[in-house]
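Just one protein chain is left out here, and the rest sit where they should.
Each chain carries a letter (A, B and C) given by its place in the written order, and its residues are counted from 1.
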Amino acid sequence: MNQSFMIIITVFFPVIYGAVMLLAPCFKTRSSLIKATAAGLAVTAVFAVLSIFGGGSFELLKLGENLKLYFRIDNLGKMFAAVVSIVWLLAGYFSFEYMKHEKEEKRYFGFYVMVYGILMALCFAGNLVTFYVFYELMTLTTFPLVLHSRTREAVMAGLKYLFYSLCGAYMVLFGIYFLNRYAATLDFTAGGSLDMGLAAGNEGILLTVAFLMILGFGVKAGMFPMHAWLPTAHPVAPAPASAVLSGLIVKMGVLGIVRAIYYVIGTDFIHGTWVQTAWLVLSLITVFMGSMLAYREKVMKKRLAYSTVSQASYILFGLALLEPQAMTGSLLHVVFHAMIKSCLFLSAGAIIYKTGKTNVDDLTGIGKEMPVTIWCYTFASLALIGIPPASGFISKWYLATGSLESGIPYFSWIGPVILLISALLTAGYLLPITIKGFLPGKEYDYGSLKKAEPVKTMLIPLTVLAGLSVILGVFPNPLTGYIADIIGTLF
Amino acid sequence: MSRKISEEQYKKNLSVRFRNWISGETDPYLGNMEILPQRDASPDEKTRKKHMEDQTRVVNRTYDVENNRIYRFFNAFYKKAALLCCLVLIAILLLTVSYLPKTTDPHSPGNNEVAERYITRGMQETGAVNAVTGMILTYRAFDTFGETNVLFVATCCVMILLMLEEGSKKQAEDENDAKYEPKNDAILQTIASVLCPIIFIFGIYVILNGHLSPGGGFSGGAIMGAGMILYVSAFGFKKTQRFFNEEVYKVAKISALCVYGLIGAYYYITGANGIENHIPLGIPGHILSSGIILPINIAVGLEVACTMYAFYALFRKGGL
Amino acid sequence: MGPNLYANYVEAIAMILFGIGFFTLLLRNNLIKKIIGLNIMDTAIYLFLASKAYIPGRVAPIIVDGVQDVEKYINPIPSGLVLTGIVVSVSVSALMLSITIRLYKRYHTLNLDEISAKLKKEGL
Partner (left out) sequence: MDIIRNFPCVSIMLCLFSGILTSGVKEKAAKYINRTLIMTVIVLNALTLYYTLATGSAFVYVMGMFPAPWGNELRAGALEALMATFFGVIMMLSLCGGQKKLFDEVDPAKHNLYYIMTDVMLASLLALVYTNDLFTAYVFVEINTISACGLIMIRQNGRTIEASVRYMIMSLLGSGLLLMGLCILYDLTGHLLMSNIRQSIIEITKHGLYQIPLAIAICIMCVGLAIKSALFPFHAWLPDAYGYSTVSSAAILSSLVSKGYIFLLLKIFYRVIGFNLIRGSHILNMLFIFGLCGMISGSISAIWEKDIRRMIAFSSVAQIGYIYMGFGLGTTEGVVASIFHILAHAATKSLLFISAIGLTDVSGGSRSFFELTGSGYRNKIAGIGFTVGSLSMVGIPVFSGFVSKLLFAEAAVLHPDQKMLPTLIVLAISTILNAIYFMKTVVRIYVPEKASVVRRKGYFSVKPGQQKLYTVTIICFTVLNLFLGMMSEPIIHVIKMGLGNFA
């Protein structure tokens, strides 16, 4: 059927388009390059929308018996695809201006278009093998984005990113080998497809496998102990790249965990086992540690990176509770955090682009120089802290109530406490920039003040993202409803 | 009470390391995955010379076989271990032998229907009185063709190694002959002039009677090769090249091998497809008999003779 | 040890020779000795085969005056294998010798370790 064929177009058109952009000798002038990129992104977005509304499934080819590349669109995939498309397009639009002060834009944009298709493939993946294949490809294609400015630090950071991801990927692969034997099918079926007849007697192995997969995907989601690539990779990458890195690539790790645990292994299997406990412990540690480190950090993008580490673990915590309320909270937080964090990174990028200041302490009075940017930043940070009615509040509310209802001993109340503390810390490390920025104090001489507001190309994405992050909080009901019927199939 | 510790001590201590690791400060790939920046300025004369000296000193210390203790220890150890291995090998093989079937036993598995057929019906099927020749040239003809090719390939390899260009060939020959070979030695030449014809005739006889009596292409060819070597070492290359130079060698070798190959191919394909082949077997015991064996023997003999002589010539002066 | 060690003493000797040849080929540094070891090894195998074929009272498989009786002749196969093997080992030893000549002309030694040492000194 045609709309299922649309999936393949959505996935492979941008990949081929990007490859052509990379290899083709044309695009001498910058404008032609921008036009080409914009066209590619736009067309892909159209395809994406078509296939989201089309639904359906498509089997590409078989690697071995019951190892096939297979795409299927379900509600979860649709949600992720929508989020990815929005943020990706906005960040791309932002980078049209931002990349002016970087070299080799051609390579950047080529890979940028490519990765879009691969993320689509990840959202639409129909079984674990497909997901793994495109997960690896995502690592490889985002690698050039990270080490874009090929200074020594950038290359080292890129290698670090590469090897952390590869280690994670091999843990996942290890798991896939076993699931291929013990699961009835690797296709994503809500509620898990573990063959209990085979699994009987091998619970030990299978629990280890589940834990390995959590760890492996957790590498991308920046879960302790494999989080260290985030704060290294973000400061060196160009701002739009780091925006999508922590906005979306991290979410792909989350998507992987959801797929593996909720759709293949099954929640009942690890409910109340040591795996769940370990998972809860790790995620809570990460939440707390991330906020602490962010609070201590002085370089702005690093600070944001640490905050990503902690926020992503909110999501993981919610997933680890294996409980509908918390799951709702997590999925909400996926959406919100994607918007918010990319907005924050983009504003950081705007600041760097205009003033070249990277350190937090230099930002006194920045609010006077570029008010719109800082207002967007402020709204986003309020949303992230979870001040009602901004969006972060909703998701955290769901998380807290979920964990209280889950009735897991200790964690049911330790969780909310840590979330609260971390929220306070979030306020502590995000707001000072706003405060210092707008109220620089007496000794700030207004004489040297000059307007440094960036051009519209940068402002529009910022405002849109900031607006979304607030509005989604004010009118959350459609989203919650949508998520509710995703959850309904799972529990 | 706490005392102040110095910076690097502080850097070393465990908690700091842990904190760095947590915050991803330390880079596990730093140091072993370096992308070293290229050295731009070339080092000046003195330092380079110094480097060279160090290089040579290190190399000498490492590789002088006498005084390098590690090297000698390793050598001794290696030798003993390997000796042990070989003794174990011998022991195992003896154990094997002790369990093998008795040698002189007529009913050992070796003497089965295969050998029986070779002996009882070999003469009718191959036309060869000599069952061994019959076997290796008709029943197992493919092996033997391969074996001839082994000789051929070996000659080519020796050519790769020792073949010299024309100019250097000349002087190499001169100095070699001057050093190692007697020039116009009267005794040698007399003996050779008597012996060579006999050797040649004997070789030809062995080749032609391959299917009737012990011998065959390989042994006869070897004999003829020996005769040619004797001739060369008596009369030198100039005289030899009058009747056997590189062109003759090439033609002889290629034609011999091609004849063999063609006969072989014809034989295999006809045999496999059940086409009866038109090479008459003749009456066993006559000189012109036994189908393909006689021509193959001649070809092989020619090839082997050429190869033997080629080995000698290549070793001695790097060319024919 | 099995029952037939005494009966198979020729094979036993062949095996010992094989071991010796193996040892020499593996361990001697001197290339010429290595080649000698190679030949000892091959010869041991020929001895093994030949002794396998031998049965007292039987003669070489060359049909004399038309008697084609299994009881009269020995098994021709091992002899054929020995023929083939001899040719192979001849060519291989010729090849080894030529390599040895090349190495000697270049490094003026037959000791393989010294050759490697000199090579490393050349840093080639």
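Keep in mind that, in the parts below, a residue touches a chain if its C-beta (ideal position, glycine included) is under 8 Å from a C-beta of that chain, and two chains touch if they have at least 3 such contacts.
In this text the structure is predicted, and so the values were computed from the model without any measurement.
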item	value
Displayed partners of the chain not shown (whole complex)	A, B, C
Touching the absent chain when the full complex is considered, from A:177, A:410 or A:446	A:177
Hidden partner chain, touching residue among B:114, B:188 or B:230	B:114
Which residue of A:159, A:214, A:241 or A:408 touches the chain not shown here	A:159
On chain B, residues whose C-beta touches the chain left out of the figure	33, 35-36, 38, 40, 42, 92-93, 95-96, 99-101, 108-115, 117-118, 125, 138-143, 145-147, 149-150, 152-154, 156-157, 159-161, 163, 165, 250, 253-254, 257-258, 261, 264-265, 267-273, 277
Absent-chain interface as seen on chain A, which is shown	61-64, 67, 132-133, 136-137, 140, 147, 150, 155, 158-159, 162-163, 166-167, 170, 173-174, 177-178, 180-181
Residues of chain C (touch criterion as defined above) contacting the omitted chain	2, 18, 21-22, 25-26, 31, 34, 38, 41-42, 45, 48-49, 52, 77-78, 81, 84-85, 88, 91-92, 95-96, 99-100, 102-103, 106-107, 112, 115-116, 118-119, 122, 124
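Basically, only the chains that are shown with their structure count from here on.
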item	value
Computed distance of Cα centres, chain C from chain B, in Å	13
Distance between chain centroids, defined by C-alpha means - chain A, chain B (Å)	64
Length of the line joining the C-alpha centres of chain A and chain C, rounded to whole Å	70
Residues of chain B touching chain C in the complex	59-60, 62-65, 75, 79, 82-83, 86-87, 89-90, 93-106, 108, 110-111, 114-116, 118-123, 129-132, 135-136, 140, 143-144, 147-148, 150-151, 153-155, 157-158, 161-162, 213-214, 216, 218, 284, 311, 314-315
Of all residues in chain C, those that touch chain B in their complex	1-5, 7-8, 10-12, 15-16, 18-20, 22-23, 26-27, 51-56, 60-63, 66, 68-71, 73, 75-80, 83-84, 86-88, 90-92, 94-95, 97-99, 101-102, 113-114, 117, 120-121, 123
